[in-house]
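One structure, pasted below without further comment.
Note that this complex is displayed minus one protein chain, with the remaining chains in position.
Residue numbering begins at 1 within each chain, and the chains themselves are lettered A and B in the order written.
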Amino acid sequence: MARLDIDELQKTFGRDDNQIEAVSGLSLSVADGEFLVLVGPSGCGKSTTLNCIAGLESVTGGDIRIGGEVVNEERPEEREIAMVFQGYALYPHMTAAENMGFGLKMTTNLSASERSDRVGETAELLDIDELLDKKPKSLSGGQKQRVALGRAIVREPSVFLMDEPLSNLDASLRSTMRTEIQQLQEDLDVTTVYVTHDQTEAMTMADRIAVLYDGELQQVGTPLDCYYRPRNRFVGEFIGEPAMNTLPVVAQGGRLVGDGFDYPVPERVEERLAGRELTLGIRPEAIDIVEPGTGAATGTVEVVEPLGESSHVYLDVAETTVTVKSDGPSAVRRGDTVGIEFPSERIHLFRADSGEAIARRDSVPGEQTETPVQTGDD
Amino acid sequence: MAGATDSTSDGRRSGLSWSRIRRYGYDTLTYLVYALAIAFFIFPVLWIVSLSLRNEGAVYTSLQIIPDNVSLDSYRVVFNSGILRWMRNTLVVAVASVAGIILVTTPAAYGFSRFEFRGRRTLLLAILGFQMISPIVIVLPLYDIMRTLGLTESHMGLVLLYIGLQIPFSLWLLKGYFDTIPTELDKAARIDGCNRLQTLRYVLLRPVMPGIAVVAIFNFVLTWSEFVMAYTMLSPGGEDLYTLSMGIYVFDNQLATQWTNIAAAAVIGIVPIIIFFIALQRYFVRGLTDGAVKG
Partner (left out) sequence: MGTESATDGLSVRTRIRRTVDRSGVGALVDRTVSSPLFWLLPAALFISVFQLYPMVEVFRMSLTDMSLVSSGESYVWLENYRQLLGSDRFRSTLRVTAIYSVASILLQVGLGLGLALAIDYGVRRNLRGPLLTRVTVLSAWIVPGIIIGLVWRIMLLETNVGVVNNTLGQFGFDIVPFLSDAQMAVFSVIVAGAWRGAAFSMIMFYAGLKRVPEQLYRAAKIDGAGPFARFRHVTLPQLKPVMFVVTILVTIYSLNSFDLIFALTNGGPGRATEVIALSMYKTAFNGYQMGMASATAVVLLVVTIGVTAVYMWLFDITEEI
């Protein structure tokens, strides 16, 4: 159990002219026992970062510190980390027990019986002790993932690394495992870095989320923080399902004006916005459907997706599609003309050029205590 | 006619329809092909066995496969001429070659599969190129080289030569097998504390075994049957050194008209290797079709 610090991490691939900068200037800290999720679309550098932490990739620039010590030059087994992979990466010719005990065999001088004791304990913890003698090919996806987890746990690492471990599982299994992993992590209290492209996983499991895009850190904060106070448009659109709606607007005469759209400038926003081109962001769940002609804009209903406890309604507002999420069955039907309305504290404003957020709200609803360690400020 | 409904191949009892007639037609044609093929491909072998079992006078009896008087005389003659020694030589050379090829090729296949380095693609293409060149083209300089190195007239020399000649194909085949194993496994092994050697030994070797088996079988058969190189490098060394193929060829030249004896020799050249291969052909074919071989 240790603290993990990433300091100005830079990772470049390739030589001379064909260089790709996979990660640039990433700085991040994970507190002892914290569950941090690295999230972002494919190619954003999250797996590369994880590999650098693990020691599977060498670092081009910057430092990685585990427990305060710089580990850049150390081999993976020297760093006291364990890793769980997307494809499980179980050794196909070994039994589950042998898989789990392999790391111990290679890096410690424990006797065979000591190893098998530890493997047994961990197997009980994960409820796979019945499966210890089986080979991976006779295990189901979920079982394989537990064995993979067991292999990591039995090493008693300082840091757990997980590379999209749930991506290969089907949806229902995924949500069960999500909860299990969370509980496991809390029980074991091991510093964990978890990589995923699925923002739902990030939101539900993390103590803190780090959003990456194109090799750069976009924002790090608690899930709610990223949800209510995104630092830029990318984070705003990435977090939240369905994705945030965005509309191009211009600040004119105290109003935000766009195509078929008109809205008063919120209080917290400063005056010097006149004439600025902005992007307005509003989450589907924050929008209410109202009478046409009232509200900020009017549109036609294109598609209604009933999901049972909620519905997604897709509106065509002046050639843009606006998604609205409402509770329960939808009151509108395809072809209806409706208006949309939303509270000003739920509005996000981003600069049209850089995507940077302006006038973020001060706090997150319900969150009173500890402002977590943040790099960079508003 | 009851509808031309083209049913699935498990056939519905839809009565006599064109499609069923057609299908029976194809079936019959196929059976005919099988019969012809089996006859054509097995006849020479059967015939030579039959010939070997006859005694001198009965050579002229035609198509009877099993002769009236089965006689093992020819085999006696052949065994007395040292064929066992030749078989032993061939076995030694084949086993040593296969061992050598595997020892040299496995690390190389690992290297090509698991490393990225400049010129990798070019090297692979070059190796593919070598594979396509028939050794007959270089037999002359090889003779010269082997002579200079003192490797002619020696089994050891022949083994080294075989290793060198067979690397391209074996390498290509084995690399394909390595490529089917995801690199995540290597990563997991590294995290578990293995360096590359340990990864290969503990983690990759077992999954790659089928590939190694294919390489072993293939090279064994090839080396056993090889003639040109053995003949060129070993003939000055005297009969004791000969491999089986060489021996049988020379035999044929010596005993020009004693057909039964030559037939016996040929049978000894054929039958063991056929038995060996039939016993293992399942692994061989499965190995080739299992996607490790591209196009």
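Quick notes on this structure:
As a working rule, contacts are C-beta pairs under 8 Å (C-beta built on N, C-alpha and C of every residue); 3 or more make two chains touch, one makes a residue touch a chain.
Because the structure is predicted, anything quoted here is derived from the model rather than measured.
Within the set B:Ala96, B:Leu171 or B:Ile212, the residue that contacts the chain not displayed is B:Leu171. From the set B:Leu16, B:Ile133, B:Met156 or B:Met209, the residue in touch with the chain omitted from the display is B:Ile133, counting the whole complex.
Of the candidate positions B:Leu16, B:Val33 or B:Val70, contact with the unshown chain belongs to B:Val33. In the complete complex, the residue from A:Thr107, A:Thr204 or A:Thr300 that touches the missing chain is A:Thr107. Seen from chain B, the chain kept out of the figure touches residues 6, 9, 22-23, 26-27, 30-31, 33-34, 37-38, 40-42, 44-45, 47-48, 51, 59-60, 62-63, 103-105, 107-108, 110-112, 115, 117, 125, 127-128, 130, 132-134, 136-145, 160-161, 163-165, 167-168, 171, 195-197, 221, 224-228, 232, 244-245, 248-249, 252, 259, 262-263, 266, 269-270, 273-274, 277-278, 281, 285, 288-289, 291, 293-295.
Throughout what follows, only the chains that are shown with their structure count from here on.
Interface residues of chain A facing chain B in the complex, by the touch rule stated above, are 54-56, 75-77, 81-83, 85-87, 89-93, 102-103, 106-107, 151, 155.
Residues 182, 184-185, 187-194, 198, 202-203, 206-207 of chain B are the ones touching chain A in the complex.
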